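Pasting a structure below so you can have a look.
Apart from one protein chain that is not included, each protein chain of the complex appears where it belongs.
Letters A, B and C name the chains as they come in the text, with residue numbers starting at 1 for each one.
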Amino acid sequence: MSIIDQLNEVLESRKKQHPKESYVSSLYAAGTDKILQKIGEEATEVVIAGKEASSDPSAKPALVGEVADLWFHSMVLLCHLDLSANDVLEELNNRFGVGGHDEKAQRS
Amino acid sequence: MSIIDQLNEVLESRKKQHPKESYVSSLYAAGTDKILQKIGEEATEVVIAGKEASSDPSAKPALVGEVADLWFHSMVLLCHLDLSANDVLEELNNRFGVGGHDEKAQRS
Amino acid sequence: MSIIDQLNEVLESRKKQHPKESYVSSLYAAGTDKILQKIGEEATEVVIAGKEASSDPSAKPALVGEVADLWFHSMVLLCHLDLSANDVLEELNNRFGVGGHDEKAQRS
Partner (left out) sequence: MSIIDQLNEVLESRKKQHPKESYVSSLYAAGTDKILQKIGEEATEVVIAGKEASSDPSAKPALVGEVADLWFHSMVLLCHLDLSANDVLEELNNRFGVGGHDEKAQRS
């Protein structure tokens, strides 16, 4: 099972937990606005870490960690709204996969 | 091949193109700051679309599209800095995969 | 008249214009989501410029310009929702002005 699928299962299972039992279940309980705040925070951290990594290669692992945080919280949002990362991957596949439209055509 | 791997190939191939040949090659040419701006923009669109989708289920497909945009531009950033989505998936696997630490332990 | 008051007058006057007549009236016509997108964009530019200015003092004037853009678009948002910068200044005065509460007490 891919890590995306494993993570989906983890995120789904957190819906049955009490908010105090895990970080993810506490986010679900706090609601959409709280999850959106986290996405804004993590995106800002990606920008800061990306700026750092562009001038200092030793900061690249930290950037990977920040992107992981951003994707993780995106997945929490999707799951909270009964969507999933697979919907996003399907959308990317429609745009870029074999047989999908090319991004150049999409954007121009 | 997974869509992530296909997209990585597309993003790598764009490095050999002239900036005018595709949207991605124009982002590479514009540089890290421009790509980081796009990530900030797309994250804001996710927040707006997430707020909309939380009160109007018919806005959920639009949210999926915005998260796809955010992940896509994250991958452009990673590729521009000679990293890839696989580094992020590996990081998520270390945190959440079979044998990885639980997110509860990580965060608390 | 302070620049804030002058700018308030400009922003109010733009409400009577056709969207094609000025940048601000085009933002009003596009609606709240568009104005919020601009705020997200400008905040990202402040983060990028602030990161730059922290390591390169010659980038400080650019940072001032980005903060000006952020405050300007905040004022467009306020005006669009029939609020104004004066409401924000009054709020800051309640928090920090002579006789207002100290920020330390507020935050802790």
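By our rule, a residue touches a chain if its C-beta (ideal position, glycine included) is under 8 Å from a C-beta of that chain, and two chains touch if they have at least 3 such contacts.
Note that the structure is a prediction, hence the values are computed from the model and not measured.
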- Which listed residue (A:Val10, A:Val24 or A:Ala43) would be found touching the missing chain in the intact complex? A:Ala43
- Which of B:Leu7, B:Val47 or B:Val64 touches the chain that is not shown? B:Val47
- Residues of subunit B in contact with the chain that isn't shown? 44, 47-48, 51-52, 55
- Per the touch rule stated above, subunit C touches the missing chain via residues 2-4, 6-7, 10, 21-24, 32-33, 35-36, 39-40, 43-44, 46-47, 50-51, 53-54, 60, 63-65, 67-68, 70-72, 74, 77-78, 81, 83, 87-89, 91-93, 95-98, 102-104, 106-108
- Task: Identify the residues of subunit A touching the omitted chain, counting contacts across the whole complex.
- Result: 33, 36-37, 39-41, 43-45, 47-48
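Please note the rule applied: only the chains that are shown with their structure count from here on.
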- Note on the structure: subunit B and subunit C have mean C-alpha positions lying a whole-number Å distance apart equal to 29
- Message: For subunit B, give me the residues that contact two or more of the other chains.
- Response: 33, 36, 39-40, 43-44, 47
